[in-house]
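If you scroll down you'll find the structure; I have some questions about it.
Here the complex is missing a single protein chain, while all its other protein chains stay put.
The chains carry the letters A and B, assigned in the order they are written, with residues numbered from 1 in each.
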Amino acid sequence: MPADVHSSYRLDDLAQRFGLSLAGEAGRSIRGVGTLAQAGPDQLAFLANARYAAQLASTRAAAVVLDASMAAGCPVPALIAGDPYLAFARIARLFEQRPAATPGIHPSAVVEPGAAIDASASIGPLCFVAASARIGPGAVIGPQCVVGDDCDVGAQSRLVARVTLVMRVRIGARVLVHPGAVLGGDGFGLAWGGQQWEKVPQLGGVRIGDDCEIGANTTIDRGALEDTVIEEDVRLDNQIQVAHNVRIGAHTAMAGCAAVAGSASIGRHCLIGGGAGVLGHLQVCDRVTITAMSLVTHSIREPGEYSSGTPLQENRQWRRNAVRSKQLDDIARRLAALEKGMPR
Amino acid sequence: MPADVHSSYRLDDLAQRFGLSLAGEAGRSIRGVGTLAQAGPDQLAFLANARYAAQLASTRAAAVVLDASMAAGCPVPALIAGDPYLAFARIARLFEQRPAATPGIHPSAVVEPGAAIDASASIGPLCFVAASARIGPGAVIGPQCVVGDDCDVGAQSRLVARVTLVMRVRIGARVLVHPGAVLGGDGFGLAWGGQQWEKVPQLGGVRIGDDCEIGANTTIDRGALEDTVIEEDVRLDNQIQVAHNVRIGAHTAMAGCAAVAGSASIGRHCLIGGGAGVLGHLQVCDRVTITAMSLVTHSIREPGEYSSGTPLQENRQWRRNAVRSKQLDDIARRLAALEKGMPR
Partner (left out) sequence: MPADVHSSYRLDDLAQRFGLSLAGEAGRSIRGVGTLAQAGPDQLAFLANARYAAQLASTRAAAVVLDASMAAGCPVPALIAGDPYLAFARIARLFEQRPAATPGIHPSAVVEPGAAIDASASIGPLCFVAASARIGPGAVIGPQCVVGDDCDVGAQSRLVARVTLVMRVRIGARVLVHPGAVLGGDGFGLAWGGQQWEKVPQLGGVRIGDDCEIGANTTIDRGALEDTVIEEDVRLDNQIQVAHNVRIGAHTAMAGCAAVAGSASIGRHCLIGGGAGVLGHLQVCDRVTITAMSLVTHSIREPGEYSSGTPLQENRQWRRNAVRSKQLDDIARRLAALEKGMPR
């Protein structure tokens, strides 16, 4: 917890600390942050999305973080930023209360003899840590986590609560994993044995790079032969499914409920929309954006934005068009025939 | 547990208790409930879905709950209801065994000093309750739950098992939360810092109204500045994802695997189909139905039913049509040209 949480800051001090220009009264005291619509007279607000520009005129905030083009319309002092959202995020951290964690092992935790736990790490109530696990300096393992066989948690990483690391999971430094996430479970490997399915052993692990964030109830399976790899600074939202032997490149962010099938590879700096899917064994290059609920059915070699799906329609209209979508090939052929002067 | 569970009821008593008309023998004894196809001669069945009407003639049930239009075809005594499904649900509750919960704190639970736990509440085995948590009268916290910092559980609410309330979660009265649900985790807020992602602090909470139900492995993130709000009597199925700052109006029901992106607002009395998605910052008005796996890509201002997607087809047919769907704009232009008398 920063020592100055819940203190008050002068606007000009904030401008200086974060390298922003100040327009208006310098001495206002800021004691918190809020939205344009709700912030009170000692709170800082921000405007980063044009959707909310109409709220600027009536804001009661002490000041607003915005970009230069909006400054003229701001009825209160303004902190002018090249990237208002980023500037606001940094300022807001001053007002964040982070739960403190005491180094040491809670007496209710079950730690098998042999586990290598740094003296500065914190193992919370009702955790289970296997004999071959390693917990690094300053790492925080919240309540009810499982750290299984041959799993590492790197320095300053935090498992919030009820996280399961099943087997052979290597987590880098400063990684944040939210409750319910399951890392290192068996990949879904099956071979048909003639009479029933036979399980393909999953001999690999999972590697999570530094500075990653893994959302609540997200699942990342371990590899069949080699590791499933999440490179540094990857940000995964809640309920994402990452199958065995997937690789996700550095700085890629994926929104909730997205899923990547086995052995697919996603590049760096990609943005994968909510509920989107990537089929197995495909390759997606760097700097690709996939819109929400699209399905990636072929490898992508060029940066850009990609989509599938149909637009939302009123249901009766949708039904009429949906029937026709089953006739599309026929429609195209009949059109071509007409063009050739061959109407029926 | 109602005192009379597993007792026997006379048909005429049931008719009177639930305000139904009885056609046929009044004295039959009902000792349980079942389906039309499987109910035995001491069980009550129901018919509420026309799909199953053909099973009526051969039912061996003691009696059937149905609406007046079906009564003539009923070979056994009938309880006639305006809404047979509702009437059946109410009767079936007589035969439900609810797990009892003993007030008090199980000795294996870890409760930090300071937690405010009502004497009539039950804290189950292996739970963790933080110092600043509050548990109301008659609330039941099942095995292995986490009730984190600044979380409230209202009167008579029940966390079935292994529920995680991360931080600043206020749960109203008579709320039911199923296993694996994670409420109050960090919203997915990121700002690009030039070299890597920077985390946007999530300073809000989650508010759950009275009489809500939250399904297994559902996730509801806490807000960035203000709260994520689920109004009263909202019913969420399993594996639903609710992002930060979403608002869901009273009496709305969402089926499994639906997802709502950040700052979207859904009205009252909506029905959201399984796997459907709502994009961020959109507004959906009251009394909207979204069909399964549709994506809401724009705000909806009129009540009604909305859909996206294409119908299921045999794969070879689908492939032919799918290729053409990429040529649709071209097809439309060529058609317009033909109409103007300009064939190629």
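Here is the rule we use: contacts are C-beta pairs under 8 Å (C-beta built on N, C-alpha and C of every residue); 3 or more make two chains touch, one makes a residue touch a chain.
These figures come from a predicted structure and were not determined experimentally.
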{"item": "Which residue of A:Ala26, A:Ala57 or A:Val110 touches the chain not shown here", "value": "A:Val110"}
{"item": "Omitted-chain contact residue, chosen from B:Gly19, B:Gly104, B:Pro125 or B:Gly304", "value": "B:Pro125"}
{"item": "Contacting the left-out chain in the complete assembly, out of B:Asp152, B:Asp186, B:Asp221 or B:Asp237", "value": "B:Asp237"}
{"item": "Where the missing chain touches chain B, by residue", "value": "33-35, 38, 49, 51, 83, 85-86, 88-90, 92-93, 95-96, 99, 106, 108, 124-126, 143-144, 160-162, 176, 178-180, 211, 213, 215-217, 232-233, 235, 237-239, 251, 253, 255-257, 274-275, 292-293, 309-315, 318-319, 322-323, 325-329, 331-332, 335, 338-339, 341"}
{"item": "Those residues of chain A which, in the complete complex, touch the missing chain", "value": "110, 126, 128, 144, 146, 148-149, 162, 164, 166-167, 180, 182, 185-186, 188-193, 196-201, 203, 217, 219, 221, 225-226, 239, 241, 243, 257, 259, 261, 275, 277, 279, 281, 289, 291, 293-298, 304-311, 313, 317, 320-321, 323-325, 327-328, 331, 334-335, 338, 343-344"}
